[in-house]
Each structure stands twice: as structure tokens, then as C-alpha cells.
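Complex shown without one protein chain; remaining protein chains in place.
Note that the chains are named A and B in the order they appear, and that numbering of residues resets to 1 at the start of each chain.
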Amino acid sequence: MLIPVLQAVQEETGHLSGEILEEVGKYLNLPSNKVFGVATFYDQFRFKPHGRYHFQVCSGTHCHVFGNPNLLMEMEKMFHVKAGGVTRDGKYSLEAVPCLGACEQGPIVLINNKPYPGMTPEILSKIIESFKD
Amino acid sequence: MASETSQTTRTFLIDKVLKNFSGLPDKEVSEKVTVLRRHRISKPVIYIGTGTCGSIAGARETLKAAEAYLQEKKIEAEIIEVGCIGLCSMEPILDIQLPGKTRLSFQKVTSDKVDGILNATFNNSPPPEDVIGQYRIPGSEPWANLPHLDDLPWFSYQSRHVLSHCGVTSPHSIADYIVDGGFKAFYKTVLNYTSDKVCEIMTQSELRGRGGGGFLAGKKWQIALTTGSDQKYLICNADESDPGTYTDRMVIEGDPFRLIEGISIAAYAIGASNAYIYLRDEYRQPIRILENALQQAKDYGFLGENVFGSGFNLTISLCISGGAFVCGEETALIESLQAKRGQPWAKPPFPAERGLFGKPTVVNNVKTLANVPAIIINGPSWFRSTGSRSCPGTKIFSVGGKTKLRGIIEVPMGIRLSDVIYKIAGGLVDDLPVKAVHLGGPLGYCIPTDKLDTEIGYKTLNEIGASMGSGGLIVLDESVCMVDLAKYFTAYLQKESCGKCIPCREGTKRMLEILEGITKRPMEESDHETLERFKGVVQLENLAEVIRDTSLCGLGQNASNPVLSTLRYFREEYEEHIFDRYCRAGVCRELRTYLIDVDKCTGCNLCQKKCPTNAIIGVPRNPHFIVAEKCTGCGICFDVCKFSSIYYK
Partner (left out) sequence: MLFNIEINDQEVSARRGETILAVLNRHGIKVPTLCNMTGMTPTGSCRMCMVEVDGMQGLVPACSQPVEEWMKIKTHSARVIQARRTLLELLLANHPDDCLYCAKNGNCELQDLAEELNISGRKYHQKRRPVQIDKMCPSIERDPAKCILCGRCIRTCDTLIGVSAIDIIGRGGNSMIGTSYNKGLNYQGCVKCGQCIMVCPTGALSEHSSIEKVMEVLHNPDMMAVIQFSATTPGSIAEEFGLKPGKDSLNLLRAALRMAGFKYILDTSFGADISIMESAAVIVDRLKKKENLPVFTSSCPSWVHYIRESRPAYLKNLLPVRSPQQIMGTLIRDYIIPAHNRPPETIFSVAVMPCTAKKAEAEQEEMIHEKYRSVDAVLTFRELVRLIRMMGINLTDLEPDPTDTIHGIRSSAGQLIGVTGGELEGTLRTVYQMMTSQELQPAKINDLRGLKETKEVRIKVGKEFINGIAVSGLARAIKLLDEMEAGKTPRYDIIEVMACPFGCVNGGGQKFYPDEKAMKARVKAIYDVDEEEMIKVAHKNPNVGLVYEKLLGNPGSARARELIHTSHVSDKAL
């Protein structure tokens, strides 16, 4: 029950805050430490809100070996934020995600869940420019 | 998306097709089946492969373009979305079947090419450069001068039993599945066989788990069947998280009903009335397709209470995983279903004896279950006759790398690795030499070129110190750094380790540190550092052995495979990294030697300003120079140079 409940809640709220976890714990009669312990195990659950533009970089084998092994590092430099974090102004967040299974079209970056196949730093710069307005 | 079939068609399919075992259908039935199978059509049919990878390649836009074309030209035609046929390097794939003619497959049909191809084909002159090949359809006229799909090496070397429907028939219509013989096996099972008999059939077939474990499926079922309990569970493991492998997804997106049938038979075999499909949450589209397929199966009475009037009840539910590679391990999966952290438990007890909620539970991979219906219909000796004598059946692989063709294939066991690479995938582009093959994803092994003649099979691969894995097969060329590859897999496993046992949690961390030490450049380089790196590699082998011996689950036990296998066959490359600080593939960024081309350098001085270690010397407006001893290989100069005068070796 716990994991589907957390999934449904996150679908609505975007991320799981302390208050939300307490509520879930109360609802399922579980101590909040247990809920937190379970939730932090899985990749899916977020405990901080995303940025307005959320970038997910596929870290699959093909995207790394035959695509661009340094893409994530270059994006970290570009945003001045480490993978898993949000920029200070809350505009951009960066995350490495497991293989999306579209290896042909790598390296893939999802921006707000929309896939951008064949990503390069140049294309990325242009996209970010367009977000600046 | 869901195809609607009227009540009469439903009755027809169940009574006349599914329940017919006599093999001598009457003419009327035969006619109707031919039409339903689209072997005789009255209006054109367009098939578009909208699986996940097809969609990312643009198949949805292709679909919209096709719809627009038909509307504009006022042509009445059927558009059917199908799964992936496996030729991922050619997506988006669009097929056209004109009445009376065989079905024709086109490659790389992005939305801008739709009009051209449709136009040409409707006018009976399909552009040959876009054609992949044509199907063979009884009673339909083949296209002249165009190859047949099954003559292409990519297909001719395959044995597509499990994948026979993928990319061919609609995964959204249960009717398409039934009319092709679907659910006959399930019907036969519940009406003719006891659970015991089904387990026996499976054991006789010698089907082994296709998830990588290779355990005899029938034996596992037998244990669960004979363990007394009021409730049993069957779980289909669709948590496929191996990076670069999406074979399970292909089956789910291409032929979900086959999977459902396999699950149903397996549930019957162990006496379970509850089955779960455990899917990873990233698989949004497969989730939708399965939900739809399950609903249709329910509507047809194949799921629910008293299936086929046999007294057997079955509910299949979808469970979405929270996201963890380790949950592909059966005990971790079960823990996850019990709303706990997905940490494996020490076996015994084995899940087949005591699993989900303490009850006997069988966990089988998607591909294992998808093999089941054919074994029931054709019998265990048929299955044993496929593949090789020591290893019956087929294996589905995700073929990747710089091969000419890439995608998902189903090959008979016993085929040689070299045949897969050169005959099926066509070798590497530009005829590049193969460096090695990596089999089995992060827990897999790399196989050097002198062993590529090995036959694919559990025993045969074990003999060369490798194993089957879940299906990832990557062909590596000289542009791949083996040390970087080992580091990548080790980093992945370190991230995915559940953290329960010391060897895996701490050991993979240490292995990764040692590998990072080899591929990174410290600020100060000294002989001491070199010695440390060398010692690190020696420790690596000892550490890897202990991790393998003592880890709790398969993840830990196999975590050192990439490192050990690359070290075994590519020791020279490791030594180059350690002693010469040189990465021959040019991948390890920090080991690159950066040089300035004096002819291109304008002396703008920007690189000197940006260099964090002051390794660049030069006078403004004169060519600059990089001092190798001070250079840490960060690459900032390379990034900022506006005149492309900096290059690396």
C-alpha cells in the first residue's frame, strides 16, 4: 500500500515534503521514520521540488559509451549545480536518470518529460536561451 | 487506441477459433479468419511502430502526418499502431499493405517523408531506397524487385518465436491475438491439464529463466506447487532496469497478450489465483498498453472468476516499482511489493517456498513467461528441438554499439556470437574492427575477439568465463575505453547497490575509487601516486574476489564481473592508464594530452586566462604552448578556444 500511495501523492503534489510524509504515515498507521526510510530507497521519490525546467539526462550505457560520456558533467558546469540539485533561483533542476531505453536516439535529455534525442551542448545552449524569456 | 470488436466477433473468436483444436476449420470460418488476420483486405492498411523508441524517433508525428495525408486525399484506409519489430536503428518504421499486395516495410519514415512514401506506394511505385523489405502473405502478390524481410540476414538468422507478433500485429487488440492462435494454450491448460501436469511439461521442456538467472522454470513451479499453502502468488518481473536493454519492454509493447497468457498458465501451474506484473515506473507506455490488454482479457472472460468454466480464478494486477535496479532481484522485488525497502533477503528461505506475505511465490521474467504458451501448444519436445542440444529455446538480445544494424533480436541458442555481430548486425559501420563484446549489462562480462566464435548457451558461455545475462549485447570498437567502461558499470552498481551487505555496499565504493584513481589525474603527479594506483589494481582483484564470495545477492556477487573481465583481457590498457597516463581511446578526459596547433593559434590569450593550473604559456598575439607537466587535462582551454586551435591526443 505504501508505495502506490506515495506515488499517487507525488503525482499530485510534485514532491514529498515532511508534512506530507507525516500525513501518509498517519493515514497508513506507520511511523514517519519508516515511511521516510522506504521512500528514500527508491529513485522515483523526490523530497525537494523541481526547478521550473527539469532536465533529466539519460545515464544508460549507450548514451554514455557511444553518446557523450561527459554530457552530465558539462550540464553541471552549465547550470552551476550538481546532479540532483536545483539552481538557486529555482529555475533549473538537473537529474541523472536510468536508461530510458531509446538507445538509438541517444544521448537523450528529457526536459519537463519531453524527450530531446541527440542532445549536444550546443543544442542545449540554444534551448536554454529560449527559456530565458 | 483500443480496437473495439463486436459481440459477434467475440463469440466467433472464442467458439470457432480459440476452442477449435480439430485443425480442420470449415470454409466459412477459414474465410473469416483470413480477413481478421488481414491476409485479405479490402482497403489499404498502414502500420506504424509506435513503441517507446519509435515514438522518441518521431513515430507519433509520422502517425499524425499519415492521418493528415489520408484525410486530405480522402483515402479510406486503416491505421494500426504496432509495437517494435526490433530494427531500432531504422525507426520510425511504417508499413503499407495494399489490397492484393504483400505488406511493405519502410525505414526512417519521419513525418516529412510520409507524404512522399504514401503517394509513391499508392501509385504502385514504392521508392526502393526507403524499403526495408516485404512480408510474405498467402494469396497476396509480392512486389517485384523488392527483398523479402525473411531473406534479410537480420531476420533470416533469427528464430522469432516469442517476438513473432512484435511490430507485426496490433498489441491493442485481443482479437488480433486470438485469431492468430492466441489463448489456445491457456484454454487447453485449464481444461485438459492438472497443475502438476503443467509443471511436468515445463520441466521436460528444460526452459530456463530468461532474466539472467537461468534456473529451470519448471522446477521452480514444482516447488511452489508442492509447498502447502492457502494462497500462492505468481509475479512477472518486468522491472527491466539494465541500462541499454529493453527486451522485456519490446514484448510488452509488441505482444502483451502473449505475456498475459504465459502468466495465466504459470499461475495455474502453481495454483495461484493472484498474479502481479511488477513494472518499472519509467515504462509509462507499456503500463498503458498492459492496462488495456488486461481489461480486454477480462472482458473476454480469460481473467476473473471461473475461467472457461474450469473453476480456476485469476486476477492479474499491475504494480509499479518505485525505481531501483536491485528490485529486479526476486527477493528484493518481493520486499518492495510488501512496501518495504527493496533489500534482498538471505536465501533460504527461497521465494518458491516462502515469498510474498510468507506464501509460496514464483517470480519469472517477462521473456520466460512469454515462452510458455508455445511450449503448451507445441509440446516440450518441440521446445527441446529448438536452439541447441545443450540449451534449447531462443534468447532475445538487445544488440547495440556501432553495428550497422541495431535493435532487438531473437536468436536460437547455439548461434555463434560472431554470427550475431557480423551476419545479423552486419558488422561495424565503416568496417571498423571489433574490440570486444560486452554481454549482460552491468553485471556482465566482456568477451575478447578471439572468443567470439563461442556458441550462445548457458554452459558454453560459462566455459569461457562469461554468462548469458538478461540480454544486453554491446559490440565495442576501438573508440571505447575498457577502463572507462568498467568504471561506468561499477559506478552504476555502486549507485544501485541496496546497501544491506558490507561487501557490496562498501566494496563497490572502493572498487570505484580505485578505478577513478586510474582515470583521473591528481594535481600533483609523483612516483608515489603511480605506485598507489598500481597497488590499487592489485587490491582490486583481491577485493573483487571477496565481493563475489561474500555478497548477499546476485548484484553483489556479479558486481566485479565488468572489472575483472576487462582486467583479464585488456590489462595493457589498464597499465597504460596507470603507468603511462594514457588513454588510447581518448575517452578519459583527464588523461588527454592537450596540444595547441601553432598554425591556428591567434594568441588571443583566453586559454591562458582560464587555465586553472597556469599550464599555458605565451605572449599575446603569438602562438601559445601547453606545459604538459602542469596540465591536469580538465579541457577548459579546449572548450573556450574560439579558433579550434587546441586538440587532444
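Keep in mind that, in the parts below, contacts are C-beta pairs under 8 Å (C-beta built on N, C-alpha and C of every residue); 3 or more make two chains touch, one makes a residue touch a chain.
It should be emphasised that the depicted structure is a prediction, and the values quoted were computed from it without experimental measurement.
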Given the contact definition stated above, which residue among B:Asp151, B:Asp453 or B:Glu513 touches the chain not shown here?
-> B:Glu513
Sort through B:Pro44, B:Pro503 or B:Pro562 and give me the one touching the missing partner chain.
-> B:Pro503
Residue in contact with the excluded chain [from B:Asn365, B:Gln494 or B:Gln608] = B:Gln494
For chain A, which residues lie in contact with the unshown chain of the complex?
-> 18, 21-22, 31-37, 40-42, 47
Residue list for chain B contacting the dropped chain reads 324, 341, 345-348, 494-503, 505-510, 513, 539, 542-543, 546, 548-552, 557
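The rule is short, and it goes like this: only the chains that are shown with their structure count from here on.
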CA centroids of chain A and chain B: separation to the nearest Å works out as 23
Contacts from chain A onto chain B in the complex sit at residues 1-4, 6-7, 37-39, 41-45, 59-62, 64-66, 69-70, 97-105, 108, 115, 117
Chain A contact footprint on chain B (complex, rising order) = 52-53, 56-57, 88-89, 91, 241-246, 249, 281-283, 319-325, 336, 339-343, 398, 400-402, 406-407, 441, 472, 474, 476, 480, 484-485, 488, 492, 498, 587, 589
